[in-house]
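Below you will find the structure I want to go over with you.
In this view, the complex is presented without one of its protein chains, the others remaining in place.
Up next is chain A:
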């Protein structure tokens, strides 16, 4: 939508405006490595674009990053090593999925906390209502009362 317009505007301004992200000459011969490269690319940001992964972006920077990722993979890096390398070089901004750390605690915890708070709130409301509308939890009958109740029930038969 509109975001994509900004993205394209930016990328068009920066790049040549070709409309293809991964280009055939970048593709690795080893399909397993290529698949890993694609997976990594989808989680890495094209930093001159607006919220686009390097897998989607046409900007020259994204192309450089894609080639870099593939070089590291061919050199034998693990996925985590590639990510660490990129974060070391470009900062955490390059990750589309922020790391779980102190400064992203609120981000990651918000939805689960909202859900738990909602459940907690509901339980409280239900309890309070039950108390309000069933206020009498009657004490058990003593022996005398029980005898009278039994007698009454018997006369019914």
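To be clear about the criterion, a contact is a pair of C-beta atoms (placed from the backbone, for glycine too) under 8 Å apart; a residue touches a chain by one contact, two chains touch by 3 or more; residues count from 1.
The definition used in the following text is that contacts and distances are computed from a predicted model.
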{"item": "Listed names \"Spore coat protein CotJC\", \"Sporulation protein\", \"Cytochrome c-type biogenesis protein CycK\" or \"Sugar ABC transporter permease\", matching UniProt entry of the absent chain", "value": "\"Cytochrome c-type biogenesis protein CycK\""}
{"item": "Per the touch definition above, residue among A:75, A:106 or A:143 touching the missing chain", "value": "A:106"}
{"item": "Those residues of chain A which, in the complete complex, touch the missing chain", "value": "1-9, 12, 16-25, 27, 42-43, 45, 50-53, 56, 91-98, 103-104, 106-108, 110-112, 114-115, 118-119, 122, 126, 129, 133"}
